[in-house]
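What follows is a single structure, written as structure tokens, with notes after it.
Only one protein chain is missing; all other protein chains are in place.
Our next item is subunit A:
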Amino acid sequence: MNYFPDEVIEHVFNFVTSHKDRNSISLVCKSWFKIERYSRQNVFIGNCYSISPERLLGRFPCFKSLTLKGKPHFADFNLVPHGWGGFVQPWIEALARSRVGLEELRLKRMVVTDESLELLSRSFVNFKSLVLVSCEGFSTDGLASIASNCRYLQDLDLQENEIDDHRGQWLSCFPETSTTLVTLNFACLEGETNLVALERLVARSPNLRSLKLNRAVPLDALARLMVCAPQIVELGVGSYEDEQDSESCLKLQAAIKKCTSLRSLSGFLEAAPHCLSAFNPVCHNLTSLNLSYAAEIHGSHLIWLIEHCKKLQRLWILDSIGDKGLEVVASTCKELQELRVFPTDLHGGGNTAVTEDGLVAISAGCPKLHSILYFCQQMTNAALITVAKNCPNFIRFRLCILEPHKPDHVTSQPLDEGFGAIVQACKNLKRLSVSGLLTDQVFLYIGMFATRLEMLSIAFAGDTDKGMLYVLNGCKKMRKLEIRDSPFGDTALLADVNKYGAMRSLWMSSCEVTLGGCKRLAQKAPWLNVEIINENDNNRMEENGYEGRQKVDKLYLYRTVVGTRVDAPPFVWIL
């Protein structure tokens, strides 16, 4: 390869897009390191505190796309107090100061402010794509800046963010000359939407492929929008409350018939069940269906819809579908790759929900299934063993039995054997979440068989430190380990401190680790940030005098090259 001029090598490198591969390339030799460095377009930073923007710019001066993740995963479940961190502002400031031609910014679990969005919109002439997932801290005013100032904006994708809706006119801030939109997703906005501005925007965006509306967009507006955008590929329906045969309904049906490219449906935040019939003409082409917010669509309407979606690859639904519904999925959706079944009733009150039978049916009927997230009330080892036999191809297997510590409901045994079968059969398993009654045994299995496992979520499981040790010793590829309410303590934490250098992060909350243990860890491993999150005022931990043995409520540690962060709030103590 060294016979080729750099430009040729660079051209070859352009075909290598995965981050891991590009990291490997850069290690081959100095010349490749340099070429790769200057040609890296997409940078992925899994933990925004592992590196600083300055170091990033030093290493990759020419990147165009940046993905940043902030808070730990358990922040999604309110385990991380507000104000912990993950601020994007310093990143945008640093990037704005430099001359990097940022075109795409993808943020997950970060704190974004209107100020940040304004700065972003003004600093990068070619900015094209903004994707915010599970972020917070901004309002529709920030969106207005983006709309106004980003002349070539293609993607504005807001997924499950907490946005202050000022009911302003952000949609009308898109200039009349703006015709480049490809993705517009504002489903998570709670407030009123300027429908006129929306319709005009959609009408002048011939490249629009993905449109996801919020609940304030009613049926008649949807009908008009569909008329303007027959080329749509992904549609998120907002509200669909209307009489079955109203004029709007009929108009919508007619418009949908023309949407021959439509492949993905989602939304239905407020939807009467009969609305689904409007989508009949497109069902047979759908590859992705997300009805997990459509609490009102269940029973026969749902079954009817699914029976027509033979090409479905991705299905997100509520557990109101029931085992019977899952059997329909299993017999219809032979192309299914990803299934998520979310709980309707969050308190395990025993409503119609799905059981192990539904899971087994899916595993038997859908040979291509590789990712599953399944919330259920009960499970058995036998079912899991069957699932493992049927589906050895799982890459992601997340099972959440709603009641902690619940055993196999038939044999009353722990679910060790069931999960053991899963990890033994699924050689490509990268992500696993376990639940139910589990002893150290399951972790022995995980350590032994889940050699490719990268992310493991543990809650209310295990008996002794050995459990955690099995995992740390066995899963060589572990990157993210998150544990809550499990009896793992200092012995496990301190057994091999170097492990954490190969991982992105470790989260332990309501476990048995003590302050003394964490301090020792921090001493042994200065390349880690060891954060103690204690909402009850950290000073009290020392004052009680039992410092060494005081249990730590929340521990979050991660490798970093830039040392202690400076933006930590008072309730975060970095050792």
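One rule holds in what follows: a contact is a pair of C-beta atoms (placed from the backbone, for glycine too) under 8 Å apart; a residue touches a chain by one contact, two chains touch by 3 or more; residues count from 1.
The definition used in the following text is that contacts and distances are computed from a predicted model.
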Tell me the UniProt protein name of the chain this structure doesn't show, selecting from "Auxin-responsive protein", "PLD3B protein", "Superoxide dismutase" or "Small ribosomal subunit protein mS29".
"Auxin-responsive protein"
Of A:H166, A:K324 or A:R565, which residue touches the hidden chain?
A:H166
Touching the absent chain in the whole complex: find that residue among A:L437, A:L521 or A:L555.
A:L437
In the complete assembly, which of A:A459, A:C475, A:L528 or A:L557 touches the absent chain?
A:A459
The one residue from A:S18, A:N126 or A:T411 touching the chain left out of view is A:T411
With the missing chain put back, which residues of subunit A would touch it? List them for me.
74, 76-79, 81-83, 134, 160-162, 166-167, 188, 269-270, 292-296, 342-350, 375, 381-382, 385, 400, 402-407, 411-414, 416-417, 420-421, 424, 433, 437, 439-441, 444-445, 448, 457, 459-460, 462-466, 484-487, 489-491, 510, 512, 514, 516-517, 537, 539-540, 543-544, 546, 549-551, 569-571
